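Of the protein chains in this complex, one is absent; all others appear in place.
After this line comes subunit A, so read on.
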Amino acid sequence: MNAPTRHPEVQSRELSYAEAIREAMGLALARDERVILMGEDIGVYGGAFQVTGDLVERFGPDRVRDTPISELGGAGVAVGAALTGLRPIFEFQFSDFATLAMEQIVNQAAKMRYMLGGEASVPVVFRMPSGSGTGAAAQHSQSFEAWFGHVPGLKVVQPSTPEDAKGLLLAALEDPDPVVIFEHKLLYKMKGHVPEGWYTTPIGKAAVRRTGRDLTIVASAIMVHRALAAAETLAAEGIDVEVIDLRSVRPIDRETIIASVRKTGRLICVYEGVRTLGVGAEISAMIAESDAFDYLDAPILRLGGAEAPIPYNPDLEKAAVPQTPDIETAARRLVRKEV
C-alpha cells in the first residue's frame, strides 16, 4: 500500500477537496514569502470554483494576485517569476484555457532547465480544474493529462482524494521543477480525511485503494471512485478487483502497476481523457513491454473518453466518459473471458 507519508502525531479531520487545496496554499503562503498565487478571479471572487476562497483576505492582493484574462502572458509571468526566485502557483480557471498558454508551459517551463544545461530551475505549479460532468460543454470539460504527460520536463499529477489534493500540492511546491496538477471539478466538494499541518504525497507513486485477486483496474481522478463503486458490485458477484489510483501521470509508477498485474493477470485502464493515444495506451504498452505480459490471462482493456468533444446534453455528457456500469460490464467480460 502506498499511502501518503503521514506523521503519527498528525490529527485527521474531514475537509472537502477544495478546502484541502486551499489549506495547502494557506500553509505555503504563511511559511514562505516566495510563494505567490496567480490566476483569474482568484482574489475577492475566490476563484471560479472557490478554491482560493478567502486567501486574499489573509495574504493580500500582492500574494493572491488576480491576473488579467491573459493565460499565455500570465503563465509566462509565472515562469519568469519562478526562474528568478518566487514559487508561483498559477491557477488556470479551467484546464481548457491552458491551451492558450501551451507555449509557456511546453516550450519554456518544461525545457528551461534542460536547455540551460541544468543551470536554471523553474519551480512553478500549474493548477488545472479539469474534467466533465458540470454541463459546461466542449470548451470547459476536457481532460488533458496525456497532453502534458507527453512533455519531458513536466511532472503531471491527478489527485483523487482531499488528502492527496493537499499532499500533492505541497509536494509540487517543494519540487524544483514545474508540476501540472489536474484537479477534477466534480471532486471539489467531496469530503475526506485530511491530516493537519504540512505533509507531502510523493509525486510518481500510485496508491492501491483496494486489493483484489482477479483484476487490476488502474484509474485516475474521479474514475478511481467509479472503479471503487464498481468493485463493490463486482465483489458481490465473486469478482475480486484491485483498484490502483494512478495519482501521477508523469512519472508513472511502473512498479506498483506491474506488480499488481503480475498478481491478477488482468488489466483495465479507466481514464477520462480521450481513449485514443491516452494515458491508458501508455499503461497498456508498459505492461505489454514488461514481464507482467507473461502473466496476462486476458487482453488489456481501455475505458476512456469518447472520440468526440464533451457534449452539452446531460445524457450525452455521461455517455462520453466511462461510468460505473461501464466499468462493471468491462470487468465481467474480461474475467468471464467474453472478450
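Note that in this section a residue touches a chain if its C-beta (ideal position, glycine included) is under 8 Å from a C-beta of that chain, and two chains touch if they have at least 3 such contacts; residues count from 1.
In the analysis below, contacts and distances are computed from a predicted model.
Engineer: For the chain that's not shown, choose its UniProt protein name out of "NADH-quinone oxidoreductase subunit H", "Putative membrane protein", "Acetoin dehydrogenase E1 component alpha-subunit" or "4Fe-4S dicluster domain-containing protein".
Structural biologist: Of "NADH-quinone oxidoreductase subunit H", "Putative membrane protein", "Acetoin dehydrogenase E1 component alpha-subunit" or "4Fe-4S dicluster domain-containing protein", the absent chain's UniProt record names it "Acetoin dehydrogenase E1 component alpha-subunit".
Engineer: In the whole complex, not just what's shown, which of A:Asp62, A:Asp294 or A:Asp315 touches the removed chain?
Structural biologist: Only one listed residue reaches the unshown chain, and that is A:Asp62.
Engineer: Just one of A:Ala30, A:Val44, A:Met115 or A:Ala288 touches the chain that is missing; which is it?
Structural biologist: A:Met115
Engineer: Determine which one of A:Gly135, A:Pro176, A:Pro299 or A:Pro325 touches the chain that has been left out.
Structural biologist: Residue touching the chain left out of view: A:Pro176.
Engineer: With the missing chain put back, one of A:Ser16, A:Thr52 or A:Gln104 would touch it. Which one?
Structural biologist: Of the listed residues, the one touching the omitted chain is A:Gln104.
Engineer: Touching the absent chain in the whole complex: find that residue among A:Leu86, A:Ile244, A:Ala320 or A:Val335.
Structural biologist: Touching the chain that is not displayed is residue A:Leu86.
Engineer: If you put the missing chain back, which residues of subunit A would it touch?
Structural biologist: Missing-chain contacts on subunit A: residues 33-34, 36, 62-63, 67-68, 70, 72-86, 88, 103-104, 107-108, 112-121, 152-153, 155, 175-177.
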